[in-house]
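What follows is a short report on a single structure.
Excluded from the complex is one protein chain; the other protein chains are retained at their positions.
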Amino acid sequence: MAKLNIKKMNKNFRGQLITYAMVIIAFVVMQILIASGSVSYLLQGLMVPLCIYSIVAVGLNLCVGYLGELSLGHAGFMCVGAFSSAFFTKCMLNTGMNETVRFLLALVIGTLTAALFGYLIGIPVLRLRGDYLAIVTLAFGEIIKNVINVLYIGRDSRGFHFSMKDATALGLEEDGEVIVNGAKGIMRIPSQSTFLIGVILLLIALFICFQLVNSRSGRAIMAIRDNRIAAESVGINITGYKLLAFTISAAIAGAGGVLYAHNLATLTAQPANFGYNMSIMILVFVVLGGMGSFRGSVIAAVLLTMIPEILRGLADYRMLIYSIILIAMMLFNWSPKFVAFRQAQMEKLFGKKKKEAV
Amino acid sequence: MSFLSYLINGLSLGSIYAIIALGYTMVYGIAKMLNFAHGDVIMIGCYVVFTMTNSFHLDPLASLGIAIVFCTVLGVCIEKIAYRPLRGANALAVLITAIGVSYFLQNLALIVFGSDTKSFTSIIEAEPLVLAGGKLKIPVITIVTVLSCVVIMAALMLFINKSKAGQAMLAVSEDRDAAQLMGVNVNNTISLTFAIGSGLAAIAGVLLCSAYPTLSPYTGAMPGIKAFTAAVFGGIGSIPGAFIGGILLGVIEIMGRAYISSQLSDAIVFAVLIIVLLVKPTGILGRPIQEKV
Partner (left out) sequence: MALLEVRNLSISFGGLKAVDSFELQIEKNQLYGLIGPNGAGKTTVFNLLTGVYKPDEGYIGLDGVDLVGKRTIDINQEGIARTFQNIRLFGQQTVLDNVKIGLHHEYPYSTFTGIFRLPRYHKMEKAMNEKALELLDVFGMADKAEYLSSNLPYGQQRKLEIARALATNPKLLLLDEPAAGMNPNETKELMDTIRFVRDKFDMTILLIEHDMNLVSGICEEITVLNFGQILASGETKTVLKNPEVIKAYLGE
């Protein structure tokens, strides 16, 4: 009996180690390739976004795969993380603060702000079920993006000034500085996100998620997913654990946002980066990589981001081909007929091997 | 007077949302899936009308007819190729496939018609109706839009409640397996639902582009999301709900734009949605979910 247990723990732990190893090996290989000059400049520029998407996908998988709640608003949490951290960085720019310390603090602030938003939004939203929850998270994501686009924050010797109208309404003194400039966003952010930082953050996100789901709280979260009524009957605090998973998920998305903000000089909230389209793109990674598989999320995020880049030579056709690949993969992975077909083939292969062995 | 003209604009936009939402809600009620590609069918419908009137110089109404037929066929094909193989699979897998179809339609339009924004000429060329001694001008397209919406809604209710096929739809939406056992052809019923929904999308698209005369491969995306919101707002799966949700959403959007902030109008729409769902978690006309213990 006890042996069985040890075996299981080892299995979980081995899965974790394989994932970490995979990420580290991929990182080392890419670094070698980059150093040897065999990676195009374009592809090099893709390394940080790959990390960002992987991180957010891992976070979203916690919400979709383990909590079992469909969120279409994670781009909103990314947006919160990105803007709050960039705002902090901009404020601290001329204070002589050490760059690394500043970035670490920005990371903490971005993550915590996203967590706070996740918590506050989660309280009302998590009472809803299924598709209603999905549409409300989408709505929150859009509201966040929309509000940031009309938000103006400036600073002068008298302190901070806010406006929802335009930059002149801030009434800044001559030496004042507009930090958040409505639809123009935050400008001249120091680019501090590197591939290395991205990979470290990804490993941290993976570590937190893996350890969480293999603990008491993780079991409670999965119990709610599997059978809410039964979970309630054994005294699991449904609201509490839903909020916990949602908040952690939002915080991880926020960390991805911090990385995003410090990867570009100018940060704006566009439909393309923080709209529902981004939430959906991340969701595609999660579903295709396998709900409940963090490793799968990372692999899917990397592959699906690379496909359009690899197909770049095909110009306009690349996104068309991408969409066809996506549909085909979904059909192949999920269609009951295909699944049965695959299983039959596997059995054939498996059967053959057995015979050979005899 | 300006309030009245905003209200009329809101009703017009709301009618368009309502027609799109009808398609969303029917497909949801019967196939139990969120057809994310619905908005893009609208866009395809617009391009068909655009091509027919501009390249083939067809009569606008004839073009509309062709677009309806085209979209109907398109809807049925999408269902057959992409959604039917996934029947019985995880709902999320179907959702992602629908997203794939949406990408596909957008990028297909991008290749065929180019990324530039086309200016769409309204299918109805007529002098606006002038009321109250010139203070209130109502474009004819607005009247046509609102009327179309009411007619479509009434026809749909009649179809569902009176015709055999409509009854089959109700049966499938209630309990697919039981309907099958009672001899309802589930596959045909779902196809029919997609056909009707997509045909309606073509009409909605043309009305949309006549009122807001720009056309690009992404024209359908946002109205699609808004209409989906409208369907949820009214209680997804409910046809009168989609109608009420659509109209309310349109009016709120226009009023919000006029009186509060033009940049925040989307945020206002979504905020109202959130408030409604928090008070009534299954939408205005949605049936409460009851879980048997």
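Lettered A and B in written order, each chain numbered from 1.
Basically, a contact is a pair of C-beta atoms (placed from the backbone, for glycine too) under 8 Å apart; a residue touches a chain by one contact, two chains touch by 3 or more.
This is a predicted model, so every value here is computed, not measured.
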Residue of A:31, A:217 or A:270 touching the missing chain in the full complex: A:217
Determine which one of A:37, A:159 or A:235 touches the chain that has been left out. A:235
Absent-chain interface residues of chain A come out as 1-2, 4-5, 7-8, 208, 211-212, 215-220, 222-223, 225-227, 229-238, 244
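The working rule: only the chains that are shown with their structure count from here on.
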Between chain A and chain B, the Cα-mean centres are separated in Å by 31
Which residues, counting only chain A, touch chain B once they are in their complex? 64, 70, 124, 127-129, 131-132, 134-136, 138-140, 142-143, 146-147, 149-150, 164, 183, 229, 276, 280, 283-284, 287-288, 291, 316-317, 319-320, 322-324, 326-327, 330-331, 333-338
Chain B contacts chain A in the complex at 28, 34, 36, 82, 85-90, 92-97, 99-101, 103-104, 106-108, 110-111, 225, 228-229, 232, 236, 261, 263-264, 266-267, 270-271, 273-274, 277-278, 281-283, 289, 291, 293
